[in-house]
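For this depiction, one protein chain was excluded, whereas all remaining protein chains were kept in their positions.
A, B and C label the chains in the order they appear, each numbered from 1.
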């Protein structure tokens, strides 16, 4: 695959944005400024980034409880995201959803989802809709290794297969579902091998290598766009922080943590970019600086934004008749 | 495999009992004497019969909406069954369950189930129970091809696999889920191929050949008894009548119906038994006569039995405290 | 309504079929999916008019006009296809998902409990989920515990869902049309024992507003509230009560959520007495809900205890004798009304 400079820098910027966003959320949470349950995507940046890089206008994604990275990769506004996570009126969901329900349908981001396994059926629907509306749009369904044991995974893969829906199912296998290792909860080693049960392509790839993800996802996305149906792409990845903030992660060994962090996706791309002469250290530094500013701005925005009015409590439950 | 005379006659008697029972239920339904929805097992006798022949005391089965055959093969009393289907107080469930909920837990028959996909989780539980109680008992989970698209199928196979539960999942692939062909609703040709997604053995066999079923099931059951975990056995079979009584079955072609009925399991065993010198026509005739009497008796029993008292309406909802 | 309309006599099932047909003609974004809603998908020998059209034939014939893309057979994967309806609704379509029997909500509850109902709110009003789930409720067919439930209290309990249940063909047509234009997830409950009941329906476009109950009989002595089948039972009971000199007013709810509290409270303000007849189970069901609303918001008009006519707190039994005893009936409503009227 030919990767050009623009692609490298774009992938890098997205990954760094996610990393910095999450790192900042972690800090703000520790400072007690973020309420609720927060699940960070740090470590897994290559997956959302590599997959979403091949999406276009009208494409959609479904996400999980660990959704910040998907949002950013799909182009959601980080100011609105941070404000949402702070519970502010200027948040993407007016503060009503929070981290676990952050969404921007106008950007094709169909929502983080607090229900493990909640996404796959929605993804089938978005893909069916794209198909019935005559577009060549696709839907990406992100889900964790733990979600691969939910019934909705199975039903959705079968449905997408028999209807040849333009969905790419992306398993983010980070080795754990909460504190439970995938080797315990899953009867087989590679989730991608379940693709055979639905007669669709399946592939297991290194989810810490953004270029590998980019390449594999592009193939699956193109296939879906052409009307050839769904694929299952398993990205082996790793989360750097706890399942949620507050988790002490004793179920991880230091060896594992060090090994995976040594294989960091951002560092890898940085190195590859320079080695292959596609970008310079200065290019990357400029991005780092820009992103830092952006995240700083997002926190400031969230900070100065007001909380929702109490009148918001029972609005937005129903849409007022459209007809 | 060595099949002896006793086995042949036992298999034959069970199959004929099911066939005659169902034929009679069909008639009685047509005469307006059976209320509700009735799903007949005629045509599929070899599956329940061949599988249950290797079960022993303490083994359990879970069933489906099409459960009469499973009941008979598991040794339920046909008088009590017929009375149940008639809605009588002497029925196995005192008339409260009917055809779709017929059960006899004392016989290890954990119930017909009106919910497609309802059985697999229950089967995992019965198997887990057998295992935790230190027995070598197994549970057989019968389910239709249509149920293979339910999420519970997937979750249960994975759970049984990781916990090495003594379950044999028996897919009764009769080609249709209601009027929908399996070739439409299932993304792959053989349901048994899904076993690979759980790292367990899977096999597709001729479900109209009771000896083939007997043999394959015995292997899977033995495996389960030895603590080696679950298997998935797909029996390709065919239902002779409608999805339920009243169904005109226009979705079947005459060719298909004739082809499958020509391959009748009972006829096959009759022929094989005589050809191989394991039994005589007289042996079979004697069974036919005995079974006819038994079914006649069951109808008479159901007929003369009283309906439940109205005081039964709200009893049996809760067990009175046991402590 | 004062407007003159051409009418015709059809069954409840036909009225539903017609509402879907007209709305699918009008709005290309509407489509139907469910198990065997067309029937026999991909079978070449099967003529489209021989296809099932749903387990009880309610959607028969639609596939001929709209084809198998828009009348879409599904696998038995309620979680996937009802969840898919949510995803499709969020992205520009107006799906009708058939959940064959409401009891099967057990197999797809998440799509209603946590997705369709909550997305709009969780997303701060920046999404809408215009979809309809059609589902069978009710007893009388000896379908027993797992097929004869009446589970709308569970649906009504969930904010973000609307819940509708017609008692006659005209309302069925008008409410289903309204549901398909509502813009919110609407659960459209069809009582199994109503499908073959006939009635007049207006020809052509016909909308009955969601959220408005109908006073189907005026009276001054007692208010009888019912919905779906029990709305009919209430009318029959009122005729019987008239013979005793009890002049009952009958309220057919038509919509369960949002509940038309105003119509109920106005009626009780007039009559001073209330009987609620409902086929759902009694605990946290619809009957006590309405009684509770009146005890809270209409207490001063109430002159007698509220009469509740519901099944017992038990599953639906199979045996005909038991099921008959289980279900609400005009006789039970009459008895309850007499009791609250002190006669």
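The criterion applied here is as follows: a residue touches a chain if its C-beta (ideal position, glycine included) is under 8 Å from a C-beta of that chain, and two chains touch if they have at least 3 such contacts.
This structure is a prediction, so every number in the text was calculated from the model and none was measured.
Among B:50, B:151, B:166 or B:181, the one in contact with the hidden chain is B:151.
The chain that is not drawn here is touched, among residues B:4, B:303 or B:316, by B:316.
Screening B:62, B:268 or B:305 for touch with the missing chain picks out B:62.
Considering the whole complex, the residue from B:35, B:50, B:118 or B:273 that touches the absent chain is B:118. Check B:22, B:104 or B:283 against the missing chain and you find that the one touching it is B:104. Of the listed positions A:23, A:135, A:180 or A:292, the one in contact with the omitted chain in the full complex is A:180.
In the full complex, chain B touches the omitted chain through residues 60, 62, 91-97, 101, 103-106, 110-111, 113-115, 117-118, 120-130, 132-133, 139, 151-152, 155-156, 158-159, 162, 315-323. Chain C meets the missing chain through residues 103, 105-107, 109-114, 117-118, 121-122, 144-146, 151, 153-154, 156-160, 257, 259, 280-281, 283-297, 299-300, 302, 304-308, 312-315, 317-318.
The missing chain lies against chain A, touching residues 35-37, 87-89, 93, 95-98, 100-101, 113-118, 146-147, 149-152, 177-181, 183-186, 250-251, 253, 307-308, 310, 312-314, 317.
As a convention for this text, only the chains that are shown with their structure count from here on.
With each centre defined as the average position of its C-alpha atoms, the distance from chain A to chain B rounds to 45 Å. Inter-chain spacing, taken between the CA centroids of chain B and chain C, is 36 Å. One finds 40 Å separating the Cα centroids of chain A and chain C.
Counting only residues that touch two or more partner chains, chain A has 151-152, 155, 158-159, 162. With touch defined as above, residues shared between interfaces to two or more other chains in chain C number as follows: 74-75, 77, 79-80.
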